[in-house]
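Starting off with a structure, shown below.
Shown here: the complex without one of its protein chains, the others still in place.
Labels A and B are assigned to the chains in the order they are written; within every chain, residues are numbered from 1.
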Amino acid sequence: MSDAPPRYHPPPVAIHPEGHAPTPHHPWLQHHFDSMEQQAEASTLGMWVFLVTEIMFFGGLFMAYLVYRHQSPMGFQEASHHLNIYWGAANTAILIVSSLTMALAVRAAQTSQPAKVQVRWLLATIFFGLCFLGIKAIEYTDKFRDHIVPGAHFQWEGLYPKPAEQFYSLYFAMTGLHALHMIIGIGIMAVIAFLASRKTFDSDYYTPVEVAGLYWHFVDIVWIYLFPLLYLIGRHYTPGGH
Amino acid sequence: METTAPTAPTLNYLNNGYGLKSWLLTKDHKRIALLYLWSITAFFFLGGFFALMIRIELLTPASDFVQPDTYNKLFTMHGVVMVFFFLIPSIPAVLGNFLVPIMVGAKDLAFPRINLLSWYIYVLGGLFTIVAAVTGGVDTGWTFYAPYSTSASNSHVILAGVGIFITGFSSILTGLNFIVTVHRMRAPGLTWFRLPLFVWAMYATSLIMILGTPVIAITVLLVAVERGLHLGIFDPALGGDPILFQHLFWFYSHPAVYIMILPAMGVVSELVQTFSRKNIFGYSFVAFSSLAIAVIGFLVWGHHLFVSGQSTYAGLMFSLISFFVAIPSAVKVFNWTATLYKGSISWDSPMLYAFGFIGLFTIGGLTGLFLATLGMDIHLHDTYFIIAHFHYVMVGGAIMGYLGGLHYWWPKITGRMYPEGWAKFAALNIFVGFNLTFFPQFIVGYLGMPRRYAMYAPEFQIYNVLSTAGATILGAGYLIPMIYFTWSLKGAAIAGDNPWGARGLEWEIPSPPPTENFPASPIVTENTHQYAPSREVGIV
Partner (left out) sequence: MSGHVAPKTMYYFVFAALIVGTGLTVLVAFFDLGVFNNILMLSIACAKALLVILFFMHVRWSSRLTWLVVASGFFWLIILFGITMTDYLTRGMVPGTPR
């Protein structure tokens, strides 16, 4: 009997026999969480993990850019030269402003500012997001007009037509995917602004604003890399030279 | 320990609410796990049907059962369905969803609604793929290499691609949920090194899902865009680079095979402990080996590109690192073996699957080293040797782990005990059928029979006939658990809280568990899997 393996021991864990009495808790606390703090930590971690997937998602496109630019450096510079650097720079500035207004919106909720202050910052963020999309619409229309949309109607008068078409395929893929994320972001902001107007957020509960802010800042960061890689590499390009 | 017959608890997650709405709108991770179980099983048999068609065609050297074009569609759909809709979700979505919250002592996953959403996304992606299948199928191979997939193929590439894209999000959301749950929802006292090894395995799997899946998502998107708009991204005729496609594809698809095997390894770690009544040998080594496989698995994808035109130096590097990735897997096999040593081994059906796994995974893994050897792979690439290799690890490994886990936790999930005699019979049936199917494929592949061909040289026929015979036995073997599991729901004995006498938080709660899992948060004071008395309390 002493050789036999030990019998099943009493559980090493204590499962309290008394049931869970309903204790008063914040109206926005979901029941599988123990505290608002745990809920907030889980939500922010969840958004960060999601943003990592977004990094890898855009990363595939940046990988394609890297390979094709390595293969045709002059062609990419020539193609980039054709982009309007001023629209691009303006859009960069606009997105940075929108990140500022977003960060201030989060801070407003975090410091229990009145609902209309929170909403004001959120609407400002949406406004600048729409400005960004407006400029992109102008740029895209210009491309259609100049026949540099890749596909059947692509016409390139410069020296490197094939790399130019690759460049513009990547341009549309990358900025298009980015714009799609902007549109989704604006939709999210509209929902957050609506909730904020109903006095939902204060220093006890502002996680949705913070988490939406993380998403918005991420979309800004993608553009921070897109802008130089697409718009600035051909600035001093001269045909036939370097 | 009980002298009276066990009874099922009166209120549990299964009878807490009836009707379609209570299932389709559930937030309970246990119900969502069952939703996945049904849909995954359906896809398994769909993929199995395609496999049957393939094996019937390969009985004879000529392409007489189906035309070559149709054959291309059969092996493509077999691969797509089995990889994306069965193997990748299987253990995480069924066993992981059910067990991870319980094993960390929580009431549910961190994001229950996202969990439900992930199931709907999975079903939606599956529907796209089924539509692609019934309206003519895809013939590119599950690896949909460009430029065939982007330019030359006449099949429903975009439709199937969209299905895969959508289902990828299901994988991402599941992984996200697990990562946040393990980090932020462990019960008081449940430190990382007291977690069950199954949780470590699920965590490592989730890391791969998060870091890898987005890359195949963007790749399939680019394929669709190139195919639809005739852009030159991957097609060399349009100025694109087909090797770039392969890099992007395999950056995910190699780690994806670790998504398929790591959960099964986690299951085996649990089974080996319970059925030898011993603590795992080298707990921290096994835990860290899961993380090591996840990380190193991301560095080896180029071993799929050895003959593609990739640079030789890159090939050398990938070959070397591929050898390294075998090491943590070997660590696990050694530790399982050491756990068995001087253990009190019982031969219950889950343990049969665990043994099957250890043996067959070892064979499959070792043949992977053949393929990682750059020189050998030149000869073996695109032959049946490859097919045998990955079926050994995926079917002999992952599916055995899945079935072992399903049997082990079935009493917990349903409160019923399946018939053990039939389960043993099915396990042996599957083992014999599996080896008869795939071992001849090692030989015929080494002799030079290429994969993805409806026709082959007549001297290979004997191996193909053996393989088809094995596949028939294997298919019958898979049907048997379907029958007795279904029967057990009403006809079998009630299982009780802990029919195996196992350790672990899931065995401390009733079978089936109540919706909220625990009446209050458990407080954990030592490793949840203590079969031997812990050193702190002295020798018993």
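Please note the rule applied: a contact is a pair of C-beta atoms (placed from the backbone, for glycine too) under 8 Å apart; a residue touches a chain by one contact, two chains touch by 3 or more.
Just so it is clear, the model here is predicted, and its values are computed rather than measured.
Considering A:Val52, A:Leu122, A:Ile148 or A:Ala196, the position touching the chain not shown turns out to be A:Val52 (whole complex).
Hidden from this view is one chain, which touches subunit A at 36-37, 40-41, 44-45, 48-49, 51-52, 55-56, 59-60, 62-63, 66-67, 70-71, 85, 89, 92-93, 96-97, 99-100, 102-104, 107, 110-111, 203-205, 210, 213-214, 217-218, 220-221, 224-225, 227-229, 232-233, 235-236, 242. One chain is missing from the display, and on subunit B it is touched by residues 183, 211, 215, 243-244, 247, 251, 298-299, 302, 305, 309-314, 317.
Here, only the chains that are shown with their structure count from here on.
Taken together, the subunit A residues at the contact with subunit B in this complex read 5-9, 11-20, 31-34, 38, 41-42, 45-46, 49-50, 52-61, 63-64, 67-68, 71, 150-152, 162-163, 165-166, 169, 173.
Touching subunit A in their complex are the following residues of subunit B: 1, 105-112, 172, 176-177, 179-180, 183-185, 187, 189, 210-215, 217-219, 222, 225, 229-233, 239-241, 244, 247-248, 277-278, 344, 498, 501, 503, 505, 508-509, 516, 518-528, 530-533, 540.
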